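Please see the structure below; I have some questions.
All protein chains but one are shown at their positions in the complex.
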Amino acid sequence: MPLLSADKLTKSFGGLTAVSDASMDIEKGELVGLIGPNGAGKTTFFNILTGVYAPTSGSIKLEVDGTVKDITGFKPYNITKSGVARTFQNIRLFKDLTVLDNIRIAMHQNIKYSLPSAFLRSNNFYYEEERLVKEAEELLDIFNLTDKKNELAKNLPYGEQRHLEIVRAMATRPVLLLLDEPAAGMNPMETDNLTKTIAKIREEFNLTILLIEHDMSLVMKICQRIYVLDYGTMIAEGSPSEIKNSKRVIEAYLGEDVRYA
Amino acid sequence: MNQFLQQLVNGISLGSIYALVALGYTMVYGIIKLINFAHGDVYMVGAYVGFAVTTYAGIGFIPALIISMLSCALLGIVIEKVAYKPLRNSARIAILITAIGVSLLLEYVMMYFVGAEVRSYPKLLDDSVLKFGNIIINIQQIYIVFTAIALMLLLQFVVKNTKIGKAMRAVSADRDAAQLMGIRVDSTISFTFAIGSALAGAGGVLVGIYYNSIDPLMGMMPGLKAFVAAVFGGIGSIPGAMIGGLSIGILETLVSGYGNSMYRDAAVFAFLIIILILKPSGILGKNTKEKV
Partner (left out) sequence: MNSMKVINKKNILILIVIIVFYAVAQALINNGTINNFYEITLATICINIILAVSLNLVTGFTGQFSLGHAGFMSIGAYVGALINMEMNSTLGFLVGILAGAVAAAIVGILIGIPTLRLKGDYLAIATLGMAEIIRVVFLNMDDITNGAAGLNGIPRFTNWMWLFIFTALTIILISNFVRSSHGRACISIREDEIAAESMGINTTMYKVMAFAIGAFFAGIAGALYSSYFYFIKPNIFGFMKSIDILVIVVFGGMGSITGSVIAAVVLAVLTTFLQSYSELRMIIYALLLIVIMIFRPQGLMGTKEITDLFKIVKKNEKNQ
């Protein structure tokens, strides 16, 4: 049973169909990539998976603890609660809050104290808050962000901000992590760090990852399987070498009658 | 039926005034995405300028109208340059709060200098009535509707057929692109405020003549109602403001006539909330969603 099963997703905005009958299966523990030329509908597809858009038709199913849950049309916060976390193409950190607070907010859905406890500051409240800080600090430590924990998110260098976004998504304890162009705007050294971070995530947390990327070398290097979207439809799916040599994919990117050197 | 037609007549003349004020809201919103809270008070200032020149200088209707419009245009430009321009790149809430501040400032400065009492316009226009069966139309109402229509036609002409009008439309669509095309954004924005404020001033004079009483706080309610009109018609759309203005005017007089006149203000607000929930882009406006 695949962890995530997107079945014939279609999204139309009035007369424009951005995504049409797009299907995708992701097995547990996989690192899958989604590529396609600009405007192919990758972010729209992502937004459907994460509940920002409800699909015009089609379904999304998530395997949670052995049972299959239909998460089609769920609101974004419910999708995250079900175990699917995401990062954003244009970083959406809480810029004026500290690194620690960014993480603590992501952990909110897992706290175990009620509203009255918050108002009255019971012993349970203090205990849970301490636990929260400890777990957040542990997470930051794994990703070498400990010394920046009290720094405002906006003061971090770009590469670290992107890192923080990934760490923050992980703090929601997902089973599936969706990364929207995590390498955008990164120089080769930063991209290398990103590759190491993704590897660490898979190693230590056994997370399943789906990523959208334009950086072909990154995608080819780390993804086990790749889906290709063009004009809203999935035109190919396979291993990196299969995709690299697929005529259909090359045509999509470069137009017809072009030879791939 | 007669009662209905009578209310319709009253509603159209009231609505013409709302339309004039609504145009200012919609143009300013279109160009800098701000609900100019102070707009209703510019209308009030227009009424007072008209009052001052007709009462103390014995000037007639049309010259008073023009002087009031010019004064308000100037006031609009000053307000924009002093209070709104510095905040053009700030958070939306900041400029909204400032607009509330400007509104209060205009109201209470006026109150401080001229007192809170109600003033009356001198008799400027013929106030005889025409009778069509049981329906009474006051000549002044005709003046109001015609003046409003004339000004709105003038505005349409400026927006569609002049260079500055084209610049206004461009800056509304995409400020940065307009700037890159060589359009002087600051002047265009100033001009927009000037026109919007001038129209509001005209509305103020017309109200002063017809309803005969003006006071420093007269701008608040009509301002808010004109805003509802602009939203209903589709904020950012000039024809929308005109339609919206007329609609709100008619709605108000119908509620007043058939229901409880005390509820008429609440009715307009209830109407606003319903529009905002059901179709926030209004009749002629367009939908814009935030990109994720």
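As written, the chain order gives the labels A and B, with residue 1 at the start of each chain.
Here, a residue touches a chain if its C-beta (ideal position, glycine included) is under 8 Å from a C-beta of that chain, and two chains touch if they have at least 3 such contacts.
Not measured: the values here are computed from a predicted model.
When the missing chain is restored to the complex, the residue among A:Leu4, A:Leu93 or A:Leu164 that touches it is A:Leu93.
Remark: the omitted chain is touched by one listed residue; of B:Leu20, B:Leu34 or B:Met168 this is B:Leu34.
Residues 34-35, 83, 86-87, 90-98, 100-105, 107-109, 111-112, 220, 224, 227, 231, 260, 262-263, 265-266, 269-270, 272-273, 276-277, 280, 290, 292 are the ones on chain B that touch the missing chain.
One chain is missing from the display, and on chain A it is touched by residues 50, 52, 75-78, 80-81, 85-86, 88, 92-97, 101, 104-109, 111, 113, 115-129, 132, 168-169, 172.
FYI, only the chains that are shown with their structure count from here on.
Annotation: 48 Å between the Cα-based centres of chain A and chain B.
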